[in-house]
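Can you read through this structure? Questions will come right after.
As you look at this complex, bear in mind that one protein chain is not there, while each of the others sits in place.
Labels run A, B and C following the written order; every chain starts at residue 1.
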Amino acid sequence: MSASMQTFTMLGLNETSIVDKPIPTPGPNEALVKTTAALICTSDVHTVRGALPVEPGRTLGHESVGVVAAVGSAVAGFTEGQRVAVNAVTPCWQCSYCQRGLSSQCGGLLGGYKYTAQVDGNMAEYFLVPAAQANLAPIPDSVPDEAAVYACDMLSTGFMGAEHAQITLGDTVVVFAQGAVGLAATIGARLLGAGRIITVESLPERVALSKRFGADEVVDYTHGDVVEQILDLTSGQGADATIEALGAPHTFEAALACLKAGGTLSNVGYHGENPAPLQLDLMAFGLGMGEKTIRTGLCPGGSDRMRRIFTLIETGKVDPTPMTTHRFAFADVQRAFTMMADKEDGIVKPLITFA
Amino acid sequence: MSASMQTFTMLGLNETSIVDKPIPTPGPNEALVKTTAALICTSDVHTVRGALPVEPGRTLGHESVGVVAAVGSAVAGFTEGQRVAVNAVTPCWQCSYCQRGLSSQCGGLLGGYKYTAQVDGNMAEYFLVPAAQANLAPIPDSVPDEAAVYACDMLSTGFMGAEHAQITLGDTVVVFAQGAVGLAATIGARLLGAGRIITVESLPERVALSKRFGADEVVDYTHGDVVEQILDLTSGQGADATIEALGAPHTFEAALACLKAGGTLSNVGYHGENPAPLQLDLMAFGLGMGEKTIRTGLCPGGSDRMRRIFTLIETGKVDPTPMTTHRFAFADVQRAFTMMADKEDGIVKPLITFA
Amino acid sequence: MSASMQTFTMLGLNETSIVDKPIPTPGPNEALVKTTAALICTSDVHTVRGALPVEPGRTLGHESVGVVAAVGSAVAGFTEGQRVAVNAVTPCWQCSYCQRGLSSQCGGLLGGYKYTAQVDGNMAEYFLVPAAQANLAPIPDSVPDEAAVYACDMLSTGFMGAEHAQITLGDTVVVFAQGAVGLAATIGARLLGAGRIITVESLPERVALSKRFGADEVVDYTHGDVVEQILDLTSGQGADATIEALGAPHTFEAALACLKAGGTLSNVGYHGENPAPLQLDLMAFGLGMGEKTIRTGLCPGGSDRMRRIFTLIETGKVDPTPMTTHRFAFADVQRAFTMMADKEDGIVKPLITFA
Partner (left out) sequence: MSASMQTFTMLGLNETSIVDKPIPTPGPNEALVKTTAALICTSDVHTVRGALPVEPGRTLGHESVGVVAAVGSAVAGFTEGQRVAVNAVTPCWQCSYCQRGLSSQCGGLLGGYKYTAQVDGNMAEYFLVPAAQANLAPIPDSVPDEAAVYACDMLSTGFMGAEHAQITLGDTVVVFAQGAVGLAATIGARLLGAGRIITVESLPERVALSKRFGADEVVDYTHGDVVEQILDLTSGQGADATIEALGAPHTFEAALACLKAGGTLSNVGYHGENPAPLQLDLMAFGLGMGEKTIRTGLCPGGSDRMRRIFTLIETGKVDPTPMTTHRFAFADVQRAFTMMADKEDGIVKPLITFA
């Protein structure tokens, strides 16, 4: 193992660079992973723009897979060179929140999200894994890195969105926005028994992916009021469940407005861009008495979550790789990041590979 | 049976009176009940002030018990003179919503709430019961009318608030406002395993009732910021669940702000007074990712719900009668209504009795 | 409407015939349906062999679709000639059980199962529908009778089996026996997010259907111990959930034995053939402490259930028609019944059509 490694690091507001850092040594409950593939996440774009208060010099990234380079003294059952994935969320599995099954809120609000937010991220040649016994997930032989890497955040987060929507067999479900997480929520809604899946999107590449991943109909918001279009499609009834996968006030409000009494709005979108409070229109909210439920969530972590997603990939029920619209070597990560920030060339997800 | 009956009727905006109407005849699936006792609800005060669009001449009231006077041809198993209670919500039990267990949203948003909103209410000497086979609830001999009448709305609604809060054994639960529904939510939180119940109230009579019904601590909002007081009481952690039982923007916002990641805000309050949207502060909302849940609801109807509440009263686990702060004969119902509207004399609930 | 109709009737033990009966007239809450298509169910074979105590002269059948011929005075929203399906279970939607969501147990244990068991069934030219407002389900134009008829029992029952199994995304699920209900449970497990579906079957036609409907692997019990085969396929771990769709002691026991700690055994099979108690092996049962759950159930009824299943058929997510291995005109129903009883010619479901 060489003594230093390259990392993709946030130097300060709107400033990123490849930076050399020492390869870290794992503590007793940690592991060190040598990265083989990673994805760039829009969250990192938000972070670099100042959405999260982050110390200068923090490594970016939270969607990486690789091979085990070393494990701490209290970590058992892994071998050097074994292919592993690590979820974007790396809980301690010890605290009161983790014990209650709230691993994404480890230690308190949003606390399971440690990479970049609390410690160095993993868009780097090597990275540390906290609570490695629980957070290191072996990748099955039949699942290639370029598929496995989607389990780290996109599939785990999008599926959470669908799980929180409390879908009953045959329900009508609307998914707002078909970026990578929205597409994964569409896959999730299909996996969980939705009868009819309506998605909201206007970019042609994403509309095509949406249909490929399970949308029965796609509503284009450039063609008129989204809520009206959804009510028209549902004989004025609205949806049994809605999933907000953009993180914007207008989609959040539309997701409540087109929801039937008794339905669930599952929020997946990150509402950190705009500081103004979200609004609950009183009629859409049923004056507080419409048996509507609003749920929120963050990507659930842990190897068991990853194992389940890998099973779905292994048996051919899920194939996320069509989301990879662009590919780059790690040396070109800055170019990939810029494209992601600017949403150039119909980009959905750029895959970064490591030598 | 005499041909006419007295009813407490809304003549128009801010205008009510005792009005004579013909005693109605039940259709095949209906029943006619002769009223013995009733409670006045703050909802009716809202209605008379214009919160709901109601035809002039509609009878008010939705919390009444009595005896069976007649049943329709398709209703079986009841006898004339049998003591019965009828829930404020009288679902059809046939529609798509009712079949899915959403009886309060019968036929669509808030649709199970029929008395006054859709048909004549039951602050009257006689009243009709729709879907009587399911909505007529026999009152056990050991439960007096003055206790049974609380099952119609106050206990059923307040308990729903506690049920929606998804309390786990030993949780810390905060109930905002200790009017009758808030007090019932406090009872409900105690019944459902809350470890520590903190209520928010400042009126001395209600503070006393709150402690009697199960509050471990009462926070007085006249003594400082409520959220800060709750955080102080909980070592900065906040509550596992909160119940909003007032229906006001500031209590709704506080109920979200003092909620732990992963917790549930159960809204019971009616937010129809103020037309402005409710606000979701982004930090309190965990940027949409804090695993917080907001649930809303309306009183669940039906005889099975009533039967369960009567069992709790029969075995001494619940006694709602201390909420009855005032008593009136039906002839004085206008006076009782005015007191309720003006919140005079520490009134919580006025009981109306019928000759 | 002619005054009489032909019915397929149980004359006595092991004796059936086509019998003429008067066309019934619907009561206020009933409807009369003119049958267009029906399926024969193995339950009727059990009934004719004496599994249920049934009065001589009772019409058989509970899986029929048709058109509305007449509705009672209290039934609204249907037109004569409208295509409708009626679930095998026809609850009252009024009793304590129905109010609690236990429509299949209407009035008490198994009480929602009325056709043949309590009243005349619907393998007949016309049939009555109790509680028609809730039990008559319109069939969408795009769903042909020969698909819709599977919603009456096979899909509704099989899906219930999968719903009761409490599947989490990516779970390994085993379905025991791939008759029509088992096949529907396989479809249901796929719809509800199972990661890996293992079915147990040996008849080649059913093995082929099982794979077509979603099985990832099929275990043949003629090739060795089923539990051992399942443990071998799962690295000794067993399944997260198992579904018993045969109704036999050995499959029930195997379904418990190959279940992981914390898993759920969902029983769908009818255990009425063999009077001996089922056995719970103590090791398989985790000495009563293995966090295993055993759930049982009967086909859920009602138009909302049917509507959801029709949506799944409309959007192409489910096509049950490959289960129809044989077709007969109603005049030949006796021949179809005999084939079903004797399991001749690889029969799965025979479709009966009416002139």
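Assume a residue touches a chain if its C-beta (ideal position, glycine included) is under 8 Å from a C-beta of that chain, and two chains touch if they have at least 3 such contacts.
What you see is a predicted model, and the numbers here were worked out from it, not measured in a lab.
**Q** For the full complex, which residue in C:E80, C:E291 or C:E344 touches the chain that was left out?
**A** Residue touching the chain left out of view: C:E291.
**Q** So which of B:I309, B:M323, B:A336 or B:L351 would be touching the chain we can't see?
**A** For the chain that is not drawn, the touching residue is B:I309.
**Q** Given that one chain is not shown, which residue among B:R212, B:H250, B:K317 or B:K343 touches it?
**A** From the options B:R212, B:H250, B:K317 or B:K343, the contact with the absent chain belongs to B:K317.
**Q** Out of A:V71, A:C98 or A:V227, point to the residue that touches the absent chain in the complete complex.
**A** Touching the chain that is not displayed is residue A:C98.
**Q** Across the whole complex, list the residues on chain C that are touched by the chain not included here.
**A** 97, 100, 102, 104-105, 108-111, 168, 244, 247, 252, 261-262, 267-272, 275-282, 285-298
**Q** Need a quick check: the contact residues on chain A for the chain that isn't drawn.
**A** 27-29, 73-74, 92-96, 98-101, 103, 131, 133-134, 302-305, 307
**Q** Touching the missing chain, which residues of chain B?
**A** Interface residues of chain B facing the absent chain: 159, 163, 168-172, 188, 190-193, 195-197, 216, 307-312, 314-315, 317.
What we mean here is this: only the chains that are shown with their structure count from here on.
**Q** Shared interface numbers for chain B and chain C above half of all numbers used, same, or below, different?
**A** Same; most numbers are used by both chain B and chain C.
**Q** Among the residues of chain C, which ones contact at least 2 other chains?
**A** Where chain C meets two or more other chains at a single residue, that happens at 307.
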